[in-house]
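As you look at this complex, bear in mind that one protein chain is not there, while each of the others sits in place.
Chain IDs A, B, C, D and E follow the sequence of writing; residue 1 opens each chain.
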Amino acid sequence: MSSFERRLSDGTRIEDLIDVDTREVRVRTLADAELHQIEMERIFGKVWQLLGHESEIPNPNDFMIRALGEDSVLVARDRDGEIHVTLNVCPHRAMRVCRSDAGNAPTHRCPYHGWAFRPDGAFIGSPVGGETMHGKLLDKKQLSLKKARVTLYGGLIFATWNIDGPSLDEFLGEMKWYFDMLFDRTDKGLEALGPPQRFVLRANWKSASEQSASDGFHAYTLHEWLGQLAGFGSGDLTSSMLGVEVTSKLGHSLRCMPMAQKFERGAALKDTSLSLAERLEILAPPGIIPSMAPELERHLSTEQIEQLLLQPPQVGNIFPNLIIEHVYVPQPGGKPLGLFAVHTYMPRGVDKMEFVNWLLAEKDTPQEMKDAMRKMGVRMLGTSGMIEQDDSDPWLDQAVLAKGAQARNITLKYQAIHNPERPSWWVGPAEVYEGFTKDDTQWNWWLQWRDLMLNAG
Amino acid sequence: MSSFERRLSDGTRIEDLIDVDTREVRVRTLADAELHQIEMERIFGKVWQLLGHESEIPNPNDFMIRALGEDSVLVARDRDGEIHVTLNVCPHRAMRVCRSDAGNAPTHRCPYHGWAFRPDGAFIGSPVGGETMHGKLLDKKQLSLKKARVTLYGGLIFATWNIDGPSLDEFLGEMKWYFDMLFDRTDKGLEALGPPQRFVLRANWKSASEQSASDGFHAYTLHEWLGQLAGFGSGDLTSSMLGVEVTSKLGHSLRCMPMAQKFERGAALKDTSLSLAERLEILAPPGIIPSMAPELERHLSTEQIEQLLLQPPQVGNIFPNLIIEHVYVPQPGGKPLGLFAVHTYMPRGVDKMEFVNWLLAEKDTPQEMKDAMRKMGVRMLGTSGMIEQDDSDPWLDQAVLAKGAQARNITLKYQAIHNPERPSWWVGPAEVYEGFTKDDTQWNWWLQWRDLMLNAG
Amino acid sequence: MSSFERRLSDGTRIEDLIDVDTREVRVRTLADAELHQIEMERIFGKVWQLLGHESEIPNPNDFMIRALGEDSVLVARDRDGEIHVTLNVCPHRAMRVCRSDAGNAPTHRCPYHGWAFRPDGAFIGSPVGGETMHGKLLDKKQLSLKKARVTLYGGLIFATWNIDGPSLDEFLGEMKWYFDMLFDRTDKGLEALGPPQRFVLRANWKSASEQSASDGFHAYTLHEWLGQLAGFGSGDLTSSMLGVEVTSKLGHSLRCMPMAQKFERGAALKDTSLSLAERLEILAPPGIIPSMAPELERHLSTEQIEQLLLQPPQVGNIFPNLIIEHVYVPQPGGKPLGLFAVHTYMPRGVDKMEFVNWLLAEKDTPQEMKDAMRKMGVRMLGTSGMIEQDDSDPWLDQAVLAKGAQARNITLKYQAIHNPERPSWWVGPAEVYEGFTKDDTQWNWWLQWRDLMLNAG
Amino acid sequence: MTASATVTIAGFDNPVAIGSPVYNEVQTFLFKEAALLDQIRLNDWVGLLAEDILYTAPLRQTRPTHEFDKTIVRTMFHFEEDIGSLKLRVARLMNTRSAYAEDPPSRCRRLITNLLVSGTANPDEFEVSSYILMTRSRYDADQFDLMSAERRDLVRRVDGSFKLARREIILDQSALGMPNLGVFL
Amino acid sequence: MTASATVTIAGFDNPVAIGSPVYNEVQTFLFKEAALLDQIRLNDWVGLLAEDILYTAPLRQTRPTHEFDKTIVRTMFHFEEDIGSLKLRVARLMNTRSAYAEDPPSRCRRLITNLLVSGTANPDEFEVSSYILMTRSRYDADQFDLMSAERRDLVRRVDGSFKLARREIILDQSALGMPNLGVFL
Partner (left out) sequence: MTASATVTIAGFDNPVAIGSPVYNEVQTFLFKEAALLDQIRLNDWVGLLAEDILYTAPLRQTRPTHEFDKTIVRTMFHFEEDIGSLKLRVARLMNTRSAYAEDPPSRCRRLITNLLVSGTANPDEFEVSSYILMTRSRYDADQFDLMSAERRDLVRRVDGSFKLARREIILDQSALGMPNLGVFL
């Protein structure tokens, strides 16, 4: 069926929705139910998706239920410690097999007719075994829970239905050099500080996701209060607009702002005569403490460490619907408090989405610092977050407005274009733009969306 | 318009949804809005539907409002006692003509412009008669409420829009031999113990209906507590799995379980030296008392009576959306209490359905027994029913899960196949399978669904 | 895309929905989601729509937010006093620009990225101006809020997206001769007595709108109580059915009933030996007082004044979704109390609509009379209106019933046809029918609906 | 003390203590009133109204936080009633068969909470603030219509029992989600 | 005084005044009962029931205003329980693992308001009318299921504490919008 040429029912083709030359996207793209169904197949059926962190299910047979696109999946650790992701829909008659948000179970028995499955989804059998209730037309392997492909990255559990597609590494591409600075930098790695916050908004998942692709400019107006009340940019958010934006045609991006510009004490970081531990004492990334210096050196290259210290990634995204927050929150004492979070924006139909918010730290981050990071995370991000409740307000408006017959035909515009010249002093890979924030990262997001949507394969 | 070849908007044809060879049905079938609209035309526009029991409207001009598919209909008795079913939508401007759930009225006046109709739907006239508000383009006959075809069966009111289609007898086919044992066995016939319970679930009507087509296996797991707490199967539900399943290509079915297997005292029923009244004293069908023996003999053949005593139908369905419950509930004394109910599962859009639950007894069942049957019915079935609240739980799950882009493409499986050999000792008609419950009855349901859905005529 | 030939997905063409010969409309027209989308383009994208009255925003920079079809628009007065209507959707990323229902602001700043606009929608600039966040691909004019075309009529603010289409005068056509009697008759003109009542019904906008096209007959039954309790028609509503109905192929209409028939004192109005002021003393239109006689004479022709006195328009519509109420409510003293209102029925999807109710009077109507008119308006019309809550009840029923597979294929009928002979004594223009109310006005409404729907241009 | 302010007065100034006899009587009055309305005993309900009653529901508008006082609009109303119009409404509902929007009637439930009472200059009159959540079910709809509001009442003691002398209903929507206010709040 | 009437009696005839000791005790009883139900302490809840309890929920039908008495249908029920069936229901929920419709359980909140109490001929028994709004959330649904109702109880004082001797639940829908009544009201 995937080769059936799909047009929206008013005759529009997908390529009509995006004007590649003028960098415009029709507003209707945010509210079209037919388009949504195609996205579920061509995007969410293909990409890698974050489902959680392995620290959420530390023990053999631990499991949790998560959404992967609009499907319910079982994320379970088997008795050997390996993590599996399987469709939480019974292959018999489509009942929900596992009905608890989390727990520990060596087998999962479907309540409807009692078919049982292992944590890896393998079909064990049906009750009153001699009767072979499951019949003889299919063998047991064919009666297992549908299995996704899983890759752990810094303990983050990524999965995809695209069994033979690109690996996670290939999917992340050149940008992985940067992501490694965040997700894969200490010996014990990351942990989730708890289960994710979850809440549902009447918004299209793309509203959240295109914003996550490093929309830098909105902070100036939408988060105006951060300057006024929270000491961001020492009261002038213009400085937050400056920095380096890295991105790639795969739709990922990061905004890296110089510490020296954001914090008075940041200048001192440049003193390379200091040891790494000493420099971390001045200003360390979220969750990192000076004693972790050797670990950083083991995990990252010198270039990565230098960037992590001097101009670390602060916000960014992994295509299509993952946002990264690696933020340095100004504190009265002058030493910022770190904030480390990832969210996914999971669709629930064309006009709703679930916001899933994990707060992260290194496993070895001291408990007191974890507590502080968790509190700051809860206060600034997610459900009641003073920053992010405003971030999501436009999504709600877009969802309502994009239904209008006039509004649907105007465009979203991505016409602020960086000087294409790569800064000569920058050592990292991918597309690199310096200066005042522009729309190139978001535009890459849309180009990648377009590529996948035009690819029925 | 019915000849317009319909494909779902992604190009799928209806025949793609069912694999006749491997007995699989795509899960998306439970959640597809386009398919639903076709069902409303090709199934609910054609089949016979149960609307109630004539005992609910015993007097001339009594009426009640019911749903027939997704249409509102007036079920009314005329002054001569005949029952009519008409579309409760004004032929003038589509206002709801009758707005009370039940009552008594010799005429029904539309509140909008005052057109009036008789209980049989006949147009009487419009107000200020001399002005002929209804115009002169159509004659009065053409201005009547749209009329359905009605047949009473054991007092149950069946109706269809298929004016020239099969009779109810033809629609029931060979299975009527069995249904007669339940619905047409005493002189005064059945009565509804009260109006039906009604409640709305976020589920597709087919989830409920395919289960009703004698899904025997689910009881073992889904109703596990019945063995533990309620004395079913003397604590082991495996025995409830055994019996005879009768079904036909028209999509109807019944499960008949031997009384001797379910109840200790059941063995004594086999003593044919006893009179029918004496055997009924040992163990009688729901609502039947020994003094009704002559009536049974008048209404049923010897073969039917023997089966009704020894291996009566206990659950089953009439295609598409009617379930029959004719249950013997174990009681401490050893003598089971009867439970007799029919439900319809009426669609309300693709993702909602109304559960309509009538409790039945013979009109001549003693009041005390009726009270006991009503209480048991309320406690086990329908809204708060301890059995049926669990039956409907999978329907809710299926409705949610079937929206997932992965889940919609997996299949419902009906691959447990009976030994095709008909038990030689069985005297009744239709397809007959003996042994541990299998999926053939449900598969017949789907084949009949497929037949109707492919028939645009 | 507008030239793409659109069929509903079951193959139905728009022209199949209306039978021009038998004056019937398929009920499904009231509940078809695909049709609705076409209406939003071909009707609401083209017609003139009422958005409010200029007295609601009397001062420079005053603004209010209104719905135009399903789009949100900003209605704002600029510093020179001119009123503009612009799409309240940011041309940058489709955020809601103005978020207050009303207020006063010389500029409107979008909260998302800070783009600012003048009351006339002109783009002022983006923040941190030197950075040209809005890019250089488009000039500033192209970044303004999308602008509608505006015409004031008696202070009523009409707007359309059809920039080069017919003027409001052309749109009103011959019927304007009558509308002028209501909307343009005094020197200072009309005022809105306050902001409009707003409430949302689960109904299709056409249910309300086709009724508004002078459905005269429903009053007899649906408003029966008006005769019983409120002294309408001296207790017999039949007299309310008689009068003159004027209409045109543009879909507008008015019902004009002779004052002499409705009120005892109405006969005295015919005495042309009296001065206009003296006649107004006997019985004046809503909001008019005798001292306004010279104003009426300045604004209206003798013929218009005579009709306004003797047989004024009392209810009517402007196509597609505006109803006019210019009602004389019987009072114990014998002198009726005037009631003057306009409503729009704004779609909110196929199955919801917003009822927007403005109460009007002349600016120079004495405050005491305004208060009385407002109270009577609140009590009889709109949200809690004793008359209009019954008017909307059929709309709710139609919305539910039209979903039924049988109901959707029956028809709405407009088969009560006036004697086509124009009354010789009538001086006004347009189609004129005399006698007992008929369906011609509503049929004109549907013909105009059909014309626009078949016109993809 | 005036009801024209945006904020509630009742219970803040000159409070009548929760648990005091007057408070308890007012609560009894409101609970019984709700029972009469829910059970469509509207003629009994009219008996609770003072002859000089003002019964209003002003419009609401969305305004920014710093203009919160403008969210209540008292130039236009959803209800603007006196005793005569209320009696006419009740007569229409109870004595005719053509009050179609509420006949058959919806099933309403008026949950009354957050009762606060203040005394006034008149020892027999009390400013009363209560919250109402009305659930409303018509025909066989599976979803309730909801309306929440604050009611600001003036309750007057007359001959040992209470009468409702003023009610202002502060509805919580700028565009109501109910098809009509054919029921009293 | 009988509960079979369409209209509420409690609080109108022979009223137990709001704020009186009995009223306060009844309120305490109902609030604690709600807490037990919401926290699925069902075995504790059974302890509040009299052995002769009648626990019913009659059907509702839509009828015109002048047939309001027919809107409550007492020939068929959504609940028709005695102590035995209630105990079986609780045993199923608490002692087995196959009460799937409520296991995992929904998160319910039973808001109790509008309490009115009357005395009866038996000085230890009280007619009690209360309103309930139950919010119900299952799995990760973003919308609550709602049910509003009046509960007409007979509460009996036994050995210094109360027992529920009768409950009739007047539901406000003719077709319930919940997938089941697997929870108590």
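Things to note:
Quick note on the criterion: a contact is a pair of C-beta atoms (placed from the backbone, for glycine too) under 8 Å apart; a residue touches a chain by one contact, two chains touch by 3 or more.
Being a predicted model, the structure only gives us computed values, none of them experimental.
Just so you know, the chain we are not showing touches A, C, D, E across the whole complex. In the complete assembly, the contact with the undisplayed chain comes from A:379, out of A:147, A:335 or A:379. Touching the chain that is not shown, out of A:223, A:255 or A:279: A:223 (per the contact rule at the top). Across D:14, D:62, D:96 or D:120, the single residue that touches the chain missing here is D:62. Among A:109, A:202, A:265 or A:450, the one in contact with the hidden chain is A:202.
Contact with the undisplayed chain is limited, among D:6, D:75, D:95 or D:122, to D:6. The omitted chain makes contact with subunit E at the following residues, 19, 21, 23-25, 27-28, 31-32, 34-35, 38-41, 93-94, 97, 99, 102-105, 107-113, 133, 135, 137-144, 146. One chain of the complex is left out; on subunit D, the residues touching it are 6-8, 11-12, 15, 17-19, 60, 62-66, 68, 71, 111, 113-116, 129, 131, 133, 146, 148-150, 172-177. Seen across the whole complex, the unshown chain contacts subunit A at 99-103, 193-203, 221-225, 228-230, 354, 359, 374-375, 378-379, 382-386, 389-390, 392-393, 396, 400.
Operating definition for what follows: only the chains that are shown with their structure count from here on.
Fitting subunit D to subunit E on Cα positions gives a rotation angle of 120°, stated in steps of 5. Between the CA-based centres of subunit B and subunit E the separation comes to 32 Å, rounded to the whole angstrom.
Annotation: 47 Å between the Cα-based centres of subunit A and subunit E.
Within subunit E, the positions touching two or more other chains are listed as 62-64, 98, 100, 139, 174-177.
In subunit A, the residues that touch at least two other chains are 9, 111.
The complete set of chain-chain contacts reads A-B, A-C, A-E, B-C, B-D, B-E, C-D, D-E.
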